[in-house]
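Missing here: one protein chain of the complex. Every other protein chain is in place.
In order of appearance the chains are A and B, and numbering begins at 1 in each one.
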Amino acid sequence: MDLKRVGNQTVAFTSPPVILASYSVVGPMEGRGPLGKTFDKVWQDNINGEKSWELAESKLLQEAMQGAVEQAGIPLSDVDYMLAGDLLNQIISSNFAARKLALPFIGLYGACSTMALGMAVGSMLIDGGFASHVLVGVSSHHDSAERQYRLPTEQGSQRSLSAQWTVTGAGSVLLGQSVTGPRITAATLGRVLDYGETDVGNMGAAMAPAVADTLLNHFQDLQRQPGDYSLIASGDLGMVGADLTKEVMLRSGMSLGSEYTDCGLMIYDKSQDVHAGASGCGCSAVVFAGNIMQRLKAGSLKRVLLVGSGALHSPISSLQGESVPGIGHAVVIEG
Amino acid sequence: MFLFQMIIPAFLVGGVICVIGQLLMDLTKPSFTPAHVLVTFVTGGAILGALGWYKPLIEIGGAGASVPLSGFGYSLAKGAMDAVSREGLMGALSGGVAATAVGIAAAVLFGYLVSIAFNPKG
Partner (left out) sequence: MSQNMRPPTLKITPEEYKDLSTKLTPKPTVVKNCIWAFFVGGLICAIGQVIINLFVAGGLNPTQASTAATALLIFLGALLTGLGIYDEIGKYAGAGSVVPVTGFANSIVSPALEFKREGYVMGVGARLFTIAGPVLVYGIATSIVVGIIYYFLH
């Protein structure tokens, strides 16, 4: 049997799954940002009438996933698997959204890399012949993440300049088979790297080596160069992480040019005072489901490399002084 | 104007004490959170109080030295020492809490009431 595996860490799909539909739902602050118009739905406030921020996050995810299915125009019951993940303990946002959708459910945890991970695994399920429709979605919520990972939101304290702002939002894509539409042609799953960063206010620095490692292997596995892509977008490295990635890549013999950007630098503008940029599962998910998908469909982007970046720590491991392991997962989408 | 008595010394001494806190936050590791700052100040105030070094600050700065949390630490230590003078060894256990009971009770009461009355804005 022919392996679909190429090189170290990459899979190349023989019948590439198509992104049938994508949908994004965000909070008010994201709606006011530079990408505001690219989102399908903008909430008026952060809680939208739910009882708690956790339930609000789950609602975001549910709306995004249902939105993608509706946009594709297929009945929900045609979906074979729902793949979802988020940042909260025991991925409750996803579990509760799955309770509403009642589809066969695979919960994923890759921290903020989960969107890319879900798209990779979903594509494997379809290309492998295990499913005809796979629904992928992730969510994050600023207030639920802050209180789990950092400090209460009402506490008067300063965020460090390298800190990033967790996106309130959820993005979803529906994968299937079709003759037209953006296709996922390859995926490179990353390995966990830890270069010893312990500062939870500097996630970008913790994740950058893992992203660079995934990029390096991706290019070698497929014998490609960064210039072969019209866009290389890392998940949520922010200002510090994006600079570090470029520098680490350069030292490893590969230079990222103007095609490289970071989703964390796209969502907010300077006046929104978020310091080093955006983060959270929702960050790369809503940028991809909104802005990037629109440009792929319009033909202004031909081949995109989305590299989700995840910080695989927990509040407990940080209190115990453990450094923050990072991961990067890459998927290739061609318009 | 009696109302404005001491306010300039209070402003200066209080400001300087807060600057010390800011330096602690900015120049130490990021894991040194506001909680660590508060614990450092209350403990530091108690130790300085025991050594007799905090009392002059209160005399010079008034509220500038009593309002920062180091002033709470000073009251705890002073309360314990005063009670030891009055009641002997048991005073060491009762004196600190007794001297600061109003503050502690106010913090619990107002903290509870506000938490019940308001919802977090995020």
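Note that a contact is a pair of C-beta atoms (placed from the backbone, for glycine too) under 8 Å apart; a residue touches a chain by one contact, two chains touch by 3 or more.
Fair warning: this is a prediction, and the values are worked out from it, not measured in the lab.
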item: Shown chains that the omitted chain touches within the full complex; value: A, B
item: Sites on chain B contacted by the missing partner chain, in the whole complex; value: 2-8, 10-27, 34-35, 37-39, 41-43, 46-47, 49-50, 61-64, 66-73, 76-77, 79-81, 83-85, 88-89, 91-93, 95-97, 100, 102-104, 106-108, 110-121
item: Chain A, residues in touch with the chain not shown (by the definition above); value: 8, 51-52, 147, 151-162, 191, 193-197, 202, 205, 208-209, 212-213, 216-217, 220, 240, 243-244, 247-248, 251-253, 276
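The criterion applied here is as follows: only the chains that are shown with their structure count from here on.
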item: Cα-centroid distance, chain A relative to chain B, in whole angstrom; value: 46
item: Residues of chain A that touch chain B when the two form their complex; value: 46-47, 53, 142-143, 151-155, 157-158, 160, 198-202, 318, 321
item: Residues on chain B engaged by chain A in the complex (per definition of touch); value: 25, 29-31, 33-34, 120-122
